[in-house]
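Notes follow once the structure below has been shown.
Missing here: one protein chain of the complex. Every other protein chain is in place.
After this line comes chain A, so read on.
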Amino acid sequence: MPRITVTVDGVKYEEDVEPRLLLVHLLRERLGRTGTPVGCDTSNCGACTIMLDGKSAKSCSVLAVQADGCDILTIEGLSEGGRMHPMQRAFHEEHALQCGYCTPGMVMAAIDLLREDPDPSEETIRHGLEGNLCRCTGYCNIVRAVRRGAQEMGQAVNTP
């Protein structure tokens, strides 16, 4: 069995994994990082979205062995010192979650979207989140939350 090394939410792990093991199952079942859920088996829903070396990735479509040597950030590692990330706060403020099952992936995808466009229009947000499905919110408040998150993150960067 191949041995891999991954850093997840700041903690380093060495694991022997079957070559077919999905990264999302490594996270959930071996490392106990159950904050990242699974919503489909065809890479369509985006519920499992994490940051892999700083870019968003669907952890159900990555094999654990492919993540060897990578730095992984999950929703559980996003808050710092007990303080939520501005995007998490924006989702709360705008009521952008109901059941919350899509939320970890949605927040990750939203943050990734802002890497490319720190001040996205509604249109850009809607297209940027195309790979993340939500069955509860109708997306209206998610769009609002991403706008708010963008503003707050922009401010956070601009404030000296």
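In this text, contacts are C-beta pairs under 8 Å (C-beta built on N, C-alpha and C of every residue); 3 or more make two chains touch, one makes a residue touch a chain; residues count from 1.
Keep this in mind: contacts and distances are computed from a predicted model.
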Could you tell me which of "Carbon-monoxide dehydrogenase large subunit", "Amino acid/amide ABC transporter membrane protein 2 (HAAT family)", "Phenylalanine--tRNA ligase alpha subunit" or "(2Fe-2S)-binding protein" is the UniProt name of the chain missing from the displayed complex?
-> "Carbon-monoxide dehydrogenase large subunit"
Which one touches the absent chain: A:I111, A:I125 or A:A150?
-> A:I125
Out of A:G69, A:P118 or A:G138, only one touches the absent chain, namely A:G138
What chain A residues would touch the chain not displayed?
-> 18, 20-21, 25, 28-29, 33-42, 44-45, 47, 74-76, 78-79, 84, 88, 91-93, 95, 97-104, 107, 122, 125-127, 129-143
